[in-house]
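One protein chain is absent from this view; the other protein chains keep their places.
Showing chain A:
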Amino acid sequence: MITPLSLTALAPGFLTATDDEPAPLLTPSAPAEPAVPAPAPAPDTAGSATFGLSLPDWSVGEWIGYSTLILVAVGLTVIAVTTLWWMLHAWRDASSLSATRFPAKPSRPVHRFTLLVPARHEEEVLGQTLDRLATQTHPNFEIIAIVGHDDPGTELVAREAAARHPELIRVIVDDSVPKNKPKALNLALTVSTGDVIGVFDAEDEVHPRLLSLVDTRFKETGADVVQGGVQLMNFQSSWWSLRNVLEYYFWFRSRLHFHAKSRFIPLGGNTVFVKREWLDWSDGWDANCLAEDCELGVRLSSAGANIVVAYSPDVVTREETPGTFTSLYKQRTRWNQGFLQVLGKGEWKKLPTRRQRGFARYLLSMPFLQAITGLLVPVSIVLVLVAKVPTPIALFTFLPLVPTVITVAAEIAGLTEFGRLYGRKPRFIDYVKLVLGTFPYQVFLAGAAVRAVFRQLKGDNSWEKTEHSGAHRDAADAPTRGERDVLVGATAIRSTTSAAAGADSTENDR
């Protein structure tokens, strides 16, 4: 409580006034200057904050650091989201999924096919592959097996098969040095007689009705190139084969269709069918490129060829993953390096629109971007949790995790679907491997990407071939059984014999 003020002293007269004495009030002395100012509330805006978007109070270092974090997070998110979108493209709605399929019924054949099967140290699997190819229901085709002059074992197997099907199979010997797949294909092209050239690998398990369906596809769509589905099968061999199998599944089932739609498509190495005139135009395959299949696709796309992709689970070409982790590593290095070569060669610059060129550049860089993303996402999150950064920025760096997690969820769904389609129900442990393998596989991809860049810079252009053991094959079943298969169910493949890879599984031709 305030005690009586100085007025008591200054004007004692009226302050002591009492009841019935009006006098003092009638004769007060004027109050003198007060000791304290009167309490007059004045608006005071000093303490109030004005509403508006003000910039945070950071140092230059913080600005740079935080901006970098945000930019990296945005970049990673964009890459991860596009990868995810491409991966799920086929399932974006029901009509697009049905558009990815082969027709249910083949129509009357009109083309003559030449099937090229280059084989190198493939005596274990080649014979079966050729026999099975010979059972194609299409009435008009030939098979050319190309073997190396230094590989008598494979040559023998090929010649035995040719003897079994003299009217269908021819064997030619490639004596070029060093050898690689595009050279073998180019050689065979010179003696081929079909108006559509198809390529298969020595270990491929091809559905007997495939050629009829491809023929129909050419006719229905007026395609210049038809890329059929290829599927690795042995997902239960190891944790990385599981991931490798799923990569193939999403690539052929979905992502390639997206590339086809965007008119820029790296073709696959087999189950690819090209019209003769386009191969003549392209001078066959580029013998100097480590990813001759991708390169051809880029050149044909750039020239405006009509490339059609079709995937029906029941007629996919079945393959196996490379036998060892090392050979998968070398295979991936080769592909990545091939992509780099295609990027460097610049054929894609002939694409008509800026948009397509940008897309091509992005796509060809994708193996590297994707590898970086896989590594940086966990790293950045650990970094943020350890280092103290402002909450909104910390939250922002979690953003790339969103597409990453959705990708894993979609892969889980994909594995279930794969199991259902191909009659091999995944076990619980497979799902565990799938999830736990996510990050190690990204490390692996990043390693292969780095190695590819390194080799390319060094000018090392040698061909590291992938060996095959037949792990995708049903050991009991001969390959020649499917003529009357109706295109509904998938052929069950019961055993997954994962034969150990041969000692000299890869070679270096140079």
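Structural remarks
Throughout what follows, contacts are C-beta pairs under 8 Å (C-beta built on N, C-alpha and C of every residue); 3 or more make two chains touch, one makes a residue touch a chain; residues count from 1.
The working rule: contacts and distances are computed from a predicted model.
The listed choices are "Transketolase", "ABC transporter ATP-binding protein", "Glycosyltransferase family 39 protein" or "dihydrouracil dehydrogenase (NAD(+))"; the UniProt protein name belonging to the chain that is not shown reads "Glycosyltransferase family 39 protein".
For chain A, the list of residues touching the undisplayed chain reads 1-5, 7-8, 14-22, 25-28, 30-34, 36, 38-54, 56, 88, 91-94, 96-103, 217, 220-223, 226, 257, 260-261, 263, 276-278, 280-281, 283, 299, 301-310, 347, 350-353, 384-385, 391, 394-395, 398, 401-402, 405-406, 409-410, 412-414, 416-417.
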